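This report refers to the structure that appears directly beneath it.
Of the protein chains in this complex, one is absent; all others appear in place.
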Amino acid sequence: MEKQIKLDHGSGGMASRRLVESLFLKYLKSPVLAGMQDSAVIGSVDGRMAFSTDSYVVDPIFFPGGSIGDLAVNGTVNDLAMSGAAPVCLSLSFILEEGFQLAQLEAILQDIARACGHAGLDIVTGDTKVVPRGKADKIFVNTSGIGQIPEGINISPSRIRQGDAILVSGSIANHGATILAERLGLDSNDVLTSDTCPLNHLAAAILETAPDAVHAMRDPTRGGLATALWELAESSGCCFEIEEEAIPVEPPVRAVCELTGIDPLYLANEGRCIVIAAREQASTIRELMRSVEQGSGATVIGRVTGNRAANVILSTRSGGSRLIEPLSGEPLPRIC
Amino acid sequence: MKYVDEFRNPRLVRAIACRLENAALNPVAIMEVCGTHTMSIFRHGLRELIPRQISLVSGPGCPVCVTPAGLIDACAEIAAVPGVIIASFGDMIRVPGAGTSLENARAAGADVRMVLSAVSALDIARQNPDRQVVFISVGFETTTPGTAAAVMQAHAENISNFSIVPCNRTMPAPLRLLMEEPGSAIQGLLCPGHVSVITGSSAFEFLPSEYGIACAIAGFEPADIMQGILSIVEQVENGNPHVENCYGRAVNPGGNPRARALAEEVFRPCDAWWRGLGLIKESGLALRRRYRSFDALQRFGIEPAPGNEPPGCLCGKILRGAATPVECPLFEKKCVPSSPVGPCMVSAEGTCAAWYRYGIGHNRIHQTDD
Partner (left out) sequence: MCLAIPVKVIETRGGTDALLDPPVAIVDAEGIRQEVRLDLVDRMPEPGDWLIVHAGFAINCLDPEEARKNLELMNEMAGQVGKAADIS
């Protein structure tokens, strides 16, 4: 058995077929995929559909708590879930660098299969290309997904109203801090792990019980909580008031942020969501979120205070306040 | 986090703010000279807690913001030399020179890596013996000794593929310049806590004795900063300017002589350009003869363009509190956050960047027009 990816593996010939049969189909068990047709033929979807795509280029490709494989599945599942859709199926495409270790590809496929299992869906179609060494960095992954929006679900920032409660599903910045610590060679000593996880069960739990009360959802990935809140405020035309004290940040995440001078509000999350919901049902929704493993840390962090100029005001832990702005450029460690 | 959280206690911060409210009877203009203070004041939203009669002016204490544009362009020029690896603190990577930035150089194919320490840059040199590794050495008194230690180590180990672009600056000279300028409105100075760890509190004694400036050395947590401001206001109100050390857990009067000795072993004072302030005597550092072979500018034969500031830039006055951004002809025209001209726009929390972002100037203009 070969140990490394060669250009042949992406040629569409026998080497490609061998790779799919010996490796991909070993872990990805969908009968649709196993048919190896030009396109996946899936059953009909009733009502409105959600369709989303995302590409994953994270470096390092393996990190505490997951890999690029987990991110690729959870990222697209979460994008679907945040529009209220129940994910139905995913596509999966790889761009591999010549020389990439097959053992690493296998480990990533195992993560993909496991993440699909957790989310409860299948990969139904895929593609693999190989580029010459140096033309890509190890492995790039793209996933696209289709989801079905159940009858009666209507989630949109335009539904955000004065008085709404703003919740997050758990502690923030774990993923961003984990990747940052890995890149900078800080020894995280097993205290830091990525938060990557699927949010569809969490979304389903609240939408099944309180479909009308949920006005908007967003997973604060790149740009972090700050950027996601700012975007929601901007598109709703409302003002958000957030309590710094109420935002859960785990101590090791804080330590990485203090060491590098980076604000945790701007670090990526890969398994957290913001829920904006009617105030009267906020505690019900919080408990529903907590009833699901991925929402066990759910808490209210602020409220929508009206239709003044759209902005996000953070009341700081020390009693001050400041305006939250969207991220401009990737957060970089500072010495100043 | 121990020694951090205690000093963020909202009860303490509010109590000091309350004292400050009572103490500040008259308008007081205070410069927070250190960029990390500026960042902390912003992050913790402390401006909201400071009485209106106290105006805070951000000084020239962000090492990347005061690095002259010509020197940044020179760094980018070195980055473009085939085979070179640039190692830089993260702060420096996006800062624009006159023509380009390290970020642009990286986009054009240069190998620009982010490090947390000069020591990491030296490690990169050891791991890549066939490539030249150039560390962009920015920083004030706090940062320079570590860089000096790395240069001494490179010298001792004969690491010939390591060099630095010396952009280091020292604090007292520009402070003197700011205070001597006619029209300076500054009455108090929030002294940089971590520079003071190295220099000692005595380095700032000339400010009260020669210029009557009230000084407080402060740490960087909200209660530290509020206490420093309170000390300055009390000194001004009592007519008793001196240097008060409010950061005793880190700073002692004599500073850290060991760190200073390391810096002095490797560097000698030289005249240097500051973005927005011009050429300041004895405010920069050059490598001493023994270590001169580690100077990347010499190694690559690159002469930075002199730090001529574009005509019209008022950063020098704004830094002294003698002008506001809207008085500058470049503000919001040629000088915007995406292509900044002077240091007050380069720093995300600089006075001009903040005015641009929050439209402070416009509010004022409308108020006066009415």
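The letters A and B name the chains in turn, as written, and every chain counts its residues from 1.
The rule is short, and it goes like this: a residue touches a chain if its C-beta (ideal position, glycine included) is under 8 Å from a C-beta of that chain, and two chains touch if they have at least 3 such contacts.
The model shown is predicted, which means the values in this text are computed figures rather than measured ones.
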Of B:Gly45, B:Pro192, B:Pro208 or B:Gly284, the residue in touch with the unshown chain: B:Pro192
Residue of B:Leu49, B:Ala118 or B:Leu330 touching the missing chain in the full complex: B:Ala118
Of B:Ser101, B:Thr142, B:Gln187 or B:Ser283, the one touching the omitted chain in the full complex: B:Thr142
Hidden partner chain, touching residue among B:Ala259, B:Ile280 or B:Cys352: B:Ala259
Residues from subunit B at the interface with the omitted partner, ascending: 1-4, 6-7, 11-12, 14-16, 18-19, 33-36, 61-63, 89, 116-120, 139-140, 142-143, 145-146, 149, 152-153, 156-157, 171, 192, 194-195, 197-198, 220, 223, 227, 246-251, 256-259, 262
Missing-partner contacts on subunit A, residue numbers: 181, 185-189, 191-192, 251-252, 254-256, 258-259, 261, 334-336
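Methods note: only the chains that are shown with their structure count from here on.
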Mean-CA-position distance for subunit B and subunit A (Å): 37
Subunit B contact footprint on subunit A (complex, rising order): 184-185, 251, 254-255, 258, 260-261, 263, 314-323, 325, 328-329, 332-336
Contact footprint of subunit A on subunit B as seen in their complex: 1, 4, 8-10, 13-14, 17, 35-36, 39, 42-49, 62-64, 89-91, 93-94, 114, 116, 120, 138-139, 143, 222-223, 337, 348, 357-358
